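All protein chains but one are shown in place.
Take a look at chain A:
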């Protein structure tokens, strides 16, 4: 159940919204780049192996 934040509701809710969005974007970008680089490296290593 939502607590009664009174006249400061906007300040409290916007603080949580801004912070959580920033943290989620940071995590998402980190995971996305990790997956992309891992796949690219595997491709290059296979290519290098094939070419001797």
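As a working rule, contacts are C-beta pairs under 8 Å (C-beta built on N, C-alpha and C of every residue); 3 or more make two chains touch, one makes a residue touch a chain; residues count from 1.
In this text, contacts and distances are computed from a predicted model.
Hidden from the displayed complex is a chain whose UniProt protein name, among "Heme exporter protein C", "Nif11 domain-containing protein", "Phosphate transporter" or "Protoheme IX farnesyltransferase", is "Heme exporter protein C".
For chain A, the residues in touch with the chain missing from this view are 1, 3-9, 11-12, 14-16, 18-19, 22-23, 26-27, 30-31, 33-34, 37-38, 40-41, 44-45, 47-48, 51.
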